[in-house]
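The chains shown are only part of the set, and none of them has been moved.
Chain naming follows the written order as A and B, and within any one chain the residues start at number 1.
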Amino acid sequence: MNRSDLALPIKENFFRKHILTMDQFDRLSIERLFVIATAQLENFLGHRASNHLVGKAVNLYFREPSTRTLLSFQRATTQLGGAIQIDFGAEHSSDAKGESFDDGLVMRGLYADTIVFRHHDPNAIYLAAAALAQAGLETRLINAGNGGDEHPTQALLDLFTIRRRRLPLGGLKIALIGDLKAGRTIHSLLRALACYDNVEVTLVEVPGLELPVEFGQTLPTLEFRQTTFEEALASNQVWYFTRTQKERAEVGCQVGSDFRLTREVAEKHAGPKTLIMHPLPRVGEIDPAVDAMPQTTYLWDQPVSGVAVRMALLSLINGE
Amino acid sequence: MNRSDLALPIKENFFRKHILTMDQFDRLSIERLFVIATAQLENFLGHRASNHLVGKAVNLYFREPSTRTLLSFQRATTQLGGAIQIDFGAEHSSDAKGESFDDGLVMRGLYADTIVFRHHDPNAIYLAAAALAQAGLETRLINAGNGGDEHPTQALLDLFTIRRRRLPLGGLKIALIGDLKAGRTIHSLLRALACYDNVEVTLVEVPGLELPVEFGQTLPTLEFRQTTFEEALASNQVWYFTRTQKERAEVGCQVGSDFRLTREVAEKHAGPKTLIMHPLPRVGEIDPAVDAMPQTTYLWDQPVSGVAVRMALLSLINGE
């Protein structure tokens, strides 16, 4: 079973579709999601519980560390009235008795309606989707990070954040700064931005951690530029920083130092409509002195958007 | 306090009884359970939440790895409106500060109405029941696997699966194949089958892992036979496979190789009403090529029966 049979285009219909890659989305599906996410954001901030997922369960299958993704999916699930199924990791499950990946996945699929799935192996989520299909199960997967490949719900919350800050996505000028090689957030974000017209992407790359060349070929609607750190800040509305993914760096690999945004540099280049974004965690890319600037989105807007977007996804694929 | 004071006969009344061993059951209690389980199965598959356990909590006290049992009890609890209490294991609890088993158990009993209990020591659940009685608590225990001894909820879901597939339990012909020495599933299943008339049990034993001789003596209603692997398949309606319990094998113990069901052999012997069962996890006993045969129950019927039977048990002992 190949990827295109599993990662179906969404168009306007999310019901019972896996969310595996941003390639499934087009502008229509993103905009449909944002309509629901806008309503769910109000519910979340107003502490209004709903019952979209009452009688349903969401399995959190995380094989890599997580804070934001894990907690926001928990909150999204319970806010919708659903139950969480906790997976305590390989050593506490029948994986420890030699159970196959497929059998273990099918079991989780039998006991949950949705599996939120994070794994260091980029291919594991596709194997998981194939195992569910083979077993005839309707349980749906949401990719919460597959190795260095993709993290589509992060890209969706990033775009939703930009939209909430009233920047038009068409014609957006965005600088991507940091590890563009293994940053799965970046890879999904580029695919998401490619759904809009005339987006200009400025790459500020850490030497040795450049964006894989195929992105320029597979996303022809994007216009790529490269420049220096400060020139990128001066010429873009959105500054999108990422952490060097040390856990994915090749052993012995020497990479250039990360870029670091200080308050001084931030104030020098930021206009009133600039957005300073980061998927977090940060490990030095943005100085805490920057946090109080109103242009920042990483400490409030993005993580809160994450709950709203994930509530919208969970309710849509489970059949709002 | 001896076992017979703790493991009371159920007859038709589950309310506030521990579920420690299949010895507590007779045909009446099993049939009563199946009536409720049949209704709960519809609720689960139809995503209908109920409120039998609203305002109540279930503690998951697991000291051995688990996938199916842990997740299906979670789903059963939340589907009934109850809350899960997560026990994070000895190292994260006051066990790490030197708290006694009894004190720790009583505390869990104070904060939960039911404790689902899995432990490598076969006697631990009886000690737990005695500790609760000593403290005057009405919290009830459900045995989710006590070492190599018993796993009664697995036996109940196995029988419920056979019933759902419209095989009569009276007069059943069943082959038990694999580790019959340490397979707690097998031990509970035999006790459950002994509640029905004229059941014929064919043992296909791994050399060195034979069924303990006392089963023949204590379960006189069962008729035991021994034969070869393929003869057993040819002459039984139900083929029940189990995994070698490597975690319970004596160190240095040499055991014969497990039996392995291939598609070829399965098709040679299976009739339209044959059931191919396995409690899972499997580690090679049944080839995945067999999975698509309609006679199999291990990838869907058994795990789904598990939710229904556990919903029924939880609602009955908490007072439906």
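One rule holds for everything that comes next: contacts are C-beta pairs under 8 Å (C-beta built on N, C-alpha and C of every residue); 3 or more make two chains touch, one makes a residue touch a chain.
No experiment lies behind these values; they were computed from the predicted model shown.
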Full complex stoichiometry in copies [only 2 chains shown in place]: 3
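The definition used in the following text is that only the chains that are shown with their structure count from here on.
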Chain centre separation (subunit A, subunit B; CA means) in Å: 40
For the subunit A and subunit B complex, residues of the former touching the latter: 54-57, 59, 83, 85-88, 91-100, 102-104, 106-108, 110-113, 134-136
Residues of subunit B that touch subunit A when the two form their complex: 46-49, 62, 65-68, 70-72, 74-75, 78-79, 84, 86, 89, 243, 246-247, 280-283, 288, 291, 299-300, 303-304, 307
